[in-house]
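Missing here is one protein chain; the remaining ones are kept as they sit in the complex.
Chains: A, B and C, in written order; residue numbering restarts at 1 for each.
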Amino acid sequence: MIIQLKENISAQAEQGIVKVLETKKYKPMKVTTQDGAYIIAVGKTEIDIRKIGGLVGVDDIHRVSDAYKLVSKKWKINNTKIDLGDGVTIGAGEFGIMAGPCSIESEAQIESSIKHLVENGIKIMRGGVYKPRSSPYSFRGLGIDGLKIWYKLAKENGIKIITEVMMAEQIEEMLPYVDIFQVGARNSQNFNLLDALGKVDKPVMIKRGISGTMDELLQSAEYVFSNGNERILLCERGIRSYENAYRNTFDINAIAMLKEKTHLPVIADPSHGIGVRQFVEPVALAATMAGADGVIVEVHSIPEKAFSDGQQTLDYQQASSLFDKLSKTRELVRML
Amino acid sequence: MIIQLKENISAQAEQGIVKVLETKKYKPMKVTTQDGAYIIAVGKTEIDIRKIGGLVGVDDIHRVSDAYKLVSKKWKINNTKIDLGDGVTIGAGEFGIMAGPCSIESEAQIESSIKHLVENGIKIMRGGVYKPRSSPYSFRGLGIDGLKIWYKLAKENGIKIITEVMMAEQIEEMLPYVDIFQVGARNSQNFNLLDALGKVDKPVMIKRGISGTMDELLQSAEYVFSNGNERILLCERGIRSYENAYRNTFDINAIAMLKEKTHLPVIADPSHGIGVRQFVEPVALAATMAGADGVIVEVHSIPEKAFSDGQQTLDYQQASSLFDKLSKTRELVRML
Amino acid sequence: MIIQLKENISAQAEQGIVKVLETKKYKPMKVTTQDGAYIIAVGKTEIDIRKIGGLVGVDDIHRVSDAYKLVSKKWKINNTKIDLGDGVTIGAGEFGIMAGPCSIESEAQIESSIKHLVENGIKIMRGGVYKPRSSPYSFRGLGIDGLKIWYKLAKENGIKIITEVMMAEQIEEMLPYVDIFQVGARNSQNFNLLDALGKVDKPVMIKRGISGTMDELLQSAEYVFSNGNERILLCERGIRSYENAYRNTFDINAIAMLKEKTHLPVIADPSHGIGVRQFVEPVALAATMAGADGVIVEVHSIPEKAFSDGQQTLDYQQASSLFDKLSKTRELVRML
Partner (left out) sequence: MIIQLKENISAQAEQGIVKVLETKKYKPMKVTTQDGAYIIAVGKTEIDIRKIGGLVGVDDIHRVSDAYKLVSKKWKINNTKIDLGDGVTIGAGEFGIMAGPCSIESEAQIESSIKHLVENGIKIMRGGVYKPRSSPYSFRGLGIDGLKIWYKLAKENGIKIITEVMMAEQIEEMLPYVDIFQVGARNSQNFNLLDALGKVDKPVMIKRGISGTMDELLQSAEYVFSNGNERILLCERGIRSYENAYRNTFDINAIAMLKEKTHLPVIADPSHGIGVRQFVEPVALAATMAGADGVIVEVHSIPEKAFSDGQQTLDYQQASSLFDKLSKTRELVRML
């Protein structure tokens, strides 16, 4: 049960609500975010919600039977719009394209990439400075110094930054230079990291775990929300299946279904979702057609020379062509 | 290696080619189809294909390293068009929509369904008269009598029929009444059935196995082709994954990749691919955007009363809306 | 609901039971097997089973809520023993070892294999004469002629034969020469084949589908049983998972759980279950420890020269060592 509190609720009224809930054997939990205050009450007892709805300080009340609550569309019917400032928004009708290299490699690479994005009217650049790598002997990214250089160049060109954060301790240092924190697939259930990102007033994009269910993804989002941060995006990036013809199996069903289950924007990652350059485009267009609120794609001036995963990376020409087709596809979606 | 033979090749010339191949330690296999004659030579020895290309009676020659040969695009670059007669075609630019109930239930149901299809300009009706059912206690379909009634009504209305065949013995009886034989997911590797369908001059649509790989699907198609029948369609109908939020996981990657690997038309089955009525539409549109040559969808006047699987079945209104959106999506695909 | 009928029930009494069931909105289905006669009543209405239990001709009555009925342990608590004659039995405490090559190749090979089995006291030989192969260009087995030669040699040495049947039409011809019909993983839901095998009075071993659930496997067995054949064995042979370090993922959980769900013997196939020769032994021993009623293993005098799948095949020495360890493991299981 979600109890939305009135903006000016008194401490006394709040305690009153909590007391009633506890009497009814619920476990109440207060949640305060950028946008509002809520009490989440978990429990299984039958209750007449109208009675709680009538208490002083209660704005509205909703039953949500899902394991997740605040991220559910059962409660908040209007889709969430993520505002990155300077007119860059994602969700609730606004389509977001995030593009850039797998790893941030050098100042020259950043400049080249930004130039390509600006020419194509793309506003959000992706890139890793902390890279999760299966092997301890692989390149792990340029770290905070790389991020600072990137930020300076991005800022000058009106480009927003999305980049992966791997642990709670990195958040503070990264905070000034990041527009969206990305939680990688391997950290999708790193609950301490999610808790910590819930305490930050910057958008967070959570990737679905490598074999995560949609319910788990939504509950991971609930971690962030219930810690105080409503600005969340979800990302479908392919799941692990028995099929080895491609790296991951992009779950188009998830795009369609997440749009029904949650008010949060849903982003498609076709680069990881199939992992083969020549098929990134059809998967990206399909995801858009299925209702995705945006895509995140890997682009590099010379994919073969990319620090990692060049195999799934588009070159500039392929990317420009994709951006154009995405825009036409999105137009059709709006029309239908 | 695929050796295309000249139309008027002499028996002597043919024996000459076979002899050369055997000398080179190849296993030659003669394939004669509706459209041509080939020798498939399997083996691993290095050979100068130009030498074979120069033999009397050889029209053309191609190396194909895949496990499948005749269905590979490496050999036949032009996409195959399936011609059902009366101007109804699928593949090579022609989009095919197949719609109808899960099971054929009664004359009234057939009439109602045909009326709906005619009104929407849909030319191919799907429906099961032999139903594969997990339990021996479930309804197994109306059988050949149902098919005959269906055929009569379909014929009168210019509607083509696609229906599942479950065993080789059924083929002969069904043959006059069927426009496309469907091989179900559970029979995807029923090699005797595939052999038998290869000897028939009617199109065959093979569904991917419940956990079939693309390679297995293509090799199943190779069974049909190498027995003499080139008229094959492939169908992606969702694979089994760990995710239980929907019945199957529609593999959008497979659509994109099959279009690259084979010249055969690729059909999407969003009804089974997600198994939840309200999400059939986005999956169908996504598959079209990814390059599918057609879709097959379950439609029933009252889905809840369908003999089987009403949960994934569209009602007439939903179906009509989908047909319209498919056509607009297809238009966009052609433009891009 | 399973209604066991008395041996000498009159036609009138039987009709009486059917009528009562139909009145109660059940769908009754008569099943007559080698060992008994039953009426299976499917439906969801609440009923006082004691009332039916009191009808003339009823021997016993059981509610079985599973999708499968006659193969359920809820009905038949005592484990089924499969008797192959000459003192060779499997199930209900008797452990069965089936060993031999993937494919029957030649008379010399059969003789060599039989000699090895006899020396080790193994009574059941496996081998394929009809081979399901992904590619139409692969060797498909020696067929009925190979089976006849095999049978002659096996008979002379007191060896029983288990071999795969791929389609209903093969059954009649194979029948005199086969002790256990094997249904392969790819035919696990070939319902026509299962129907046909239900009409034969020879044991049938059904392999779990490549991604079959336990429920599907049990329902496939129900097909055979409900057509009249109670002599069924189930076989766990590994499932398809995302892990590629081995060919299949042997599902040890299934061994433990099937032993709880069904009275039928459960056989482990470690050769396919892991697909790597050196690990066949630990998987076989583990399956035995988990409660398997037998194992089926691939053995060849020179695995590298086997017609197919030598990679997962034991040589004679490895096999002999395994047989010895299986016997010791089985002894421990009996003691615990």
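The working rule: contacts are C-beta pairs under 8 Å (C-beta built on N, C-alpha and C of every residue); 3 or more make two chains touch, one makes a residue touch a chain.
The model shown is predicted, which means the values in this text are computed figures rather than measured ones.
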Sort by label and list the shown chains the missing chain touches.
A, B, C
Per the definition of touch given earlier, which of A:68, A:95 or A:181 contacts the omitted chain?
A:68
Considering the complete complex, of A:32, A:106, A:192 or A:278, the missing chain is touched by A:192
The listed residue (C:10, C:32, C:106 or C:253) that touches the chain absent from the view is C:253
Just name the one of C:72, C:211, C:262 or C:313 that touches the chain not displayed here.
C:211
Per the whole complex, from A:133, A:199, A:305 or A:328 the residue touching the absent chain is A:133
Please give every residue of chain A in contact with the chain that is not shown.
27, 29, 40, 42, 67-69, 132-137, 166-169, 186-187, 189-193, 195, 209-211, 215-216, 219-220, 222-223, 226-227, 240
For chain B, which residues lie in contact with the unshown chain of the complex?
211, 240-242, 244
If the hidden chain were put back, which residues of chain C would touch it?
211, 213-215, 238-239, 241-246, 249-257, 259-260, 273-274, 276, 278-279, 282-283, 285-291, 325, 328-329, 332, 335-336
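Keep in mind that, in the parts below, only the chains that are shown with their structure count from here on.
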Let me have the rounded angstrom distance from the C-alpha centre of chain A over to the C-alpha centre of chain B, please.
38
Could you tell me the distance, in whole angstrom, between the mean C-alpha positions of chain B and chain C?
33
Would you mind pulling out the distance in Å between where the CA atoms of chain A average out and where those of chain C do?
49
Scan chain C for residues touching two or more other chains and write them down.
211, 240
